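Only one protein chain is missing from this complex, and each of the others stays in its spot.
Each chain carries a letter (A, B and C) given by its place in the written order, and its residues are counted from 1.
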Amino acid sequence: MQIRIGVFLCDCGKSLSNIDFPKVSERAEKLQDVVHVGLHSNLCLKEGIEEMLSTIRDGAIDRVVIAACSPKLKEDAFRNALEEAGLNSNFLSLANIREQCSWAHEGDVTEKALELTAMAVERARFLKPLVKKDVPVNKEVLVVGGGFAGMKVALDLANLGLRTTLVERGLALGGRLEGFETNPAVPINSMRKAIEENRDIEVLTSAELTRGEGEVGDFSIRIKKGDEELSRSFGAIIFATGYRPEISPGDFQLRPGVNLISQEKLTEILKAPERLELRPKTIGFVLDVSDENCRLPTLSALNDALAVKERLGSEVYVFCKSLKVDSEGVEEVYREARDRGVVFVKFEERPRICSEDGRVKVELNDILLGDEITVFCDFLVAEERIMPSEGTEALSSILKMRIDSRGFCQDENVHLYPVSCERKGIFCVGACRGDLDIARASTDVAAAVLSTYELLASGTAIVEAERVKVDPEKCRVCLTCIRVCPHGAIRLVRVDTEREVAQISDLACEGCGICAAICPAKAIDFEGYGDEQILAEVQAIGESL
Amino acid sequence: METSSLVIGGGVAGVAAALALADNGSQVYLIETEPSIGGWAASFCCKATDVCTKCSVCVVPQKLQQVAIHPHISILTDSMVAGLSGGIGNFKVEVLQKPQYIPPERCIACGMCAEVCPTEPKAIRSPSPEAVPYSYVLDESRCLRLKGETCDLCRDICPTNAIDFNHEPEKKELGVGAIIVATGFEVFDAREMGCLGYGRYPNVLTGLDLERIFNREGYLKLPSNGKDPKKVAFVQCIGSRDESHGYCSQVCCKYAIRFARLIKYQNPNAEVTIFYIDLQTAGKGFAQFYEECQKNIRFVRGLPVEVLGTSSGELEVRFENISEGTVKRETFDVVALSVGISPKKDSWDLARTLGINLGECGFFDAKEPLNSNETNVEGIFLAGTCQGPRDIPDSIAHGMAAAQSAMEVLERCK
Amino acid sequence: MIRGNNKIVAFCCENSAYLAADKAGRMRLHYPDNVRIIRVPCVGRVDLIHILKAFEKGAAGVLLIGCHEGACQHLTGNTRAKERAAYARNLLKEVGIDEARLRMANIAPDMAQQFVREIEDMTEKTKER
Partner (left out) sequence: MIIAERKPLEEIRGMIAGYKKILVAGCGTCVTICWAGGEKEVGILSSQLRLASSGEGTELSIVEACIERQCEKEMVEELRDKVQDVEAIVSMACGIGVQTIADVFEEKPVFPALNTTFMGMPEAEGVWTEKCRSCGDCMLYWTGGICPVVRCAKGLLNGPCGGTRKGGSCEIDPEKDCAWVLIYRRLEKQGRLDLMRKYYEPKNYRAVKRPGKIEALKA
């Protein structure tokens, strides 16, 4: 069938004076398949669009080329207009003759405007319709990790009416919260109770993920619980696997034991100080020795220092390099601690720590005093190094998602922040994605809950069907696209009983076209940015018109 | 019961909140006092060297564009909240919009009005390149017509007949189920610390100045003579962690280090020094970056007390190097003051209108520490830096979290 | 027959370089008008054949402009493009085309000045042809 292209030129209120529009118009008429060229002044306004619509209808135009301002401004409005005219919204090709032509150059740019228009026309000749369709999504959500963040996710999702399965590797829910004695803001017990009572939350403890397939809306997951292996389907997955504290004695030149104690041990002491034989006279906290770029140890040291002051009345020293105060309210806690007599000693070179007469001897150069000092502590609370939870790597390889340079969930890419990962429908919240304090983790949870709700709440998602698609006839099943897709959106499916071929999930595809560029069989077409469309533009460059 | 929602403030947190709500089907009114949305972050610059340094500025334009074209979001620029009645699920908000002499939906940004405007500087100015909506703005104080003279040049030439001097301030009443406050912050005014010479010496800049210079010019040149900077100093904690600002602004160490690195990248011969109290180097991906920076950026513990101009036009910085225990003078050709995040001075007005509390530091007060979105008024939530300092990703997260709280309210209203 | 021309084909990622180009226009930063921008969703979309065909068409230079490393929304698009550009340079060398006529650049959405500089640079480099 003959293609009928309508070209709509907009001179932006006759302001683009370095383009000779009549000339462009005259020559555009000669381009292949062009049946109409119209000159407008305000295509972006309602009346302009109305004008265009009636021309499209009257002229039986089936491909629209608009040479006007940047597509970043009005592309969507134009696409809607096409639909209104009864055309497929993909039958639109734009030439940016304002921002990237008239405004960008000095002198007459008629030739360039013409060439840009010709490029758009050439491209328009290869456009194919795109159909929107509804795809069903599974409304169940998998939450991995039963600590504070995971529990909160499950509760918040249940509040919004989404059913969740909460998988926890340990014996019970709670995670590291058990140690949060000093943070009364976390209502651990009531959360646990609420989860138990909620019929929309299924809790699987002592359970782990073993396999994961599929994409957003339709993940198939195997979960091992005891000797059983359960198969479940979910629409989305939220990771809340937390972190693993690690004390490496090498950092302190001491064996962890009586004197060098962990945060956990300190919490135990603070819970029941009466069990101590002797009240410790001096307690020290050492920071920035294992990892000087981490917030969490500072936060717990500050809270614990205050608790020690209150419950044990000991002298408290905090040895650190740079105190990490860049979390909400921490500067205030720091000030309060100083007011209450906690001594902060800052160093440039790491302190020398050793045991002497059953106490811990900390020798360091106090930079404020500019002098060597020695402090004897009854207990030295070791700094915890914040590490990714055990099995993070395995878990992320099960779900084909990338980890960051330190092994935490979620690649270091600003477009993924706060809670997304490169695979749609998988979210990472809280400390599993880095050194996040509990306030930030709460925020993460809410953000992920809302994003999940948006994806799944209606039970269907609208997609542009087969915008990027594999031609099953041409697919050589080399798996290249599956290996390179950054969004894990491609899998093998059986098209007939004989052969498996690659297929792209319309819902999971983010439309980058990396697969289309790399496919060695040229089996992948990307409507709008297909080879023939891009090459059509290239072909129009330099053509004398 | 209302299922639409109101977001006050079109900065990055407000925009994130509006998008999240609108994507979930709520009709969102996004109101902004300025003529365009985007807030501070829209005017910031990418700080990538040859690689991305994760400043997150590049995520802003995309979000703004999404908001601009979202069918569920109505943007009201030049607007402010003037009154509130009703309660959760059923707020009646009175919004006051300044006269829209050039309504954004009619302006095609052709620029002919500015060409004919006879005043100098022009009363009609072009929008900043990243402005959303991208439409021309009329400065009431300069416009001859609005001053009572007879000038119709711009109105006559406007090809879309967009300009109308008869516009009056407009009062609108919006019915919404939930409200998100995302009014953002003010940048600390470095003039308040007179001894550091800001405003007195052209080569004393603030972090905000650097953002603008790099955004517009792409490269840092000495403001005084246009030459490449050779010795650059950054001074941290300007307007943070002091007597009147009992908090860490959370963003300054990172932007300073990123700028330092960028300056070194563009100009490898420059010597860059950062003066600090405590370096805030935590955060996803930042540690590795900081470690690389340590190789060619000098970090000095101790804040300068005075910056003085020398006769040769350089800047003499007097500081105590705490680690060495010495007081020194050193000359630099640029001193950049890492100004922090301050609460908005007019927060008090909005707090009174909405009935929400202000905290000790002047930011809006959250009800509980673990839900920093909730206020003392049910159905009104906080997002972003109006509640406390945050960087861009944290503000986006906080905006989304506020939207989640609002969504819960709206769901209950259904 | 392949005709030579002075055109520079710039494949621009619509999330970064394309925006930078728009911004350059808005700021009225004038640059040489021989550049033809082709919008792509990610610079990783650009295939070798697109580059080669541009040269077949007689382009003086080809630019692939994407986001900075580590800032690609599709994570690997820009690094792939970089590798592809390096590979394409070998292909060009094989056919006797100066490799300098193909370049990969990283431009953020706000870097209008740097965008202009890239175009000017490439125009300058390919002038003596």
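To be clear about the criterion, a contact is a pair of C-beta atoms (placed from the backbone, for glycine too) under 8 Å apart; a residue touches a chain by one contact, two chains touch by 3 or more.
Just so we're clear, the structure is a prediction, and the values are computed from it rather than from any experiment.
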### Query
Out of all the chains shown, which come into contact with the hidden one?
A, C
#### Entry: Residue touching the undisplayed chain, where the options are C:Ile8, C:Ile38 or C:Leu52
C:Leu52
### Task
Determine which one of A:Lys271, A:Arg338, A:Arg476 or A:Arg494 touches the chain that has been left out.
A:Arg476
### Task
Could you list which residues of chain C touch the chain missing from the display?
1-2, 47-49, 52-53, 55-56, 91-92, 94-97
### Task
Quickly run down the residues of chain A that touch the omitted chain.
474, 476-480, 483-484, 519-522
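Keep in mind that, in the parts below, only the chains that are shown with their structure count from here on.
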### Message
Relative to chain A, which chain's C-alpha centre is the most remote?
### Response
C
### Query
How many angstrom lie between the CA centroids of chain A and chain C, rounded to a whole number?
28
## Note on the structure
Distance between the CA centroids of chain A and chain B (whole Å) is 23
### Message
Roughly how far is chain B from chain C, centre to centre by C-alpha average, rounded to an integer in Å?
### Response
33
### Task
For chain C, write out the residues touching at least two other chains, lowest number first.
19, 26, 70-71
### Message
Can you list every residue of chain A that touches 2 or more other chains, as numbers and ranges?
### Response
72, 412-415
### Summary
Per the touch rule above, chain C residues touching chain B in the complex are 15-16, 19, 23, 26-27, 67-71, 106, 108-114, 117
### Summary
Per the touch rule, the chain A residues reaching chain C in their complex are 70-72, 96, 98-107, 109, 112, 115-116, 119, 402, 411-415, 422, 484, 486-487, 510-514, 516-518, 526, 529, 531, 534-535, 537-539, 541-542
### Query
In their complex, what parts of chain B are in touch with chain C?
44-46, 48, 50-52, 54, 57-58, 61-62, 126, 129-130, 134, 215-219
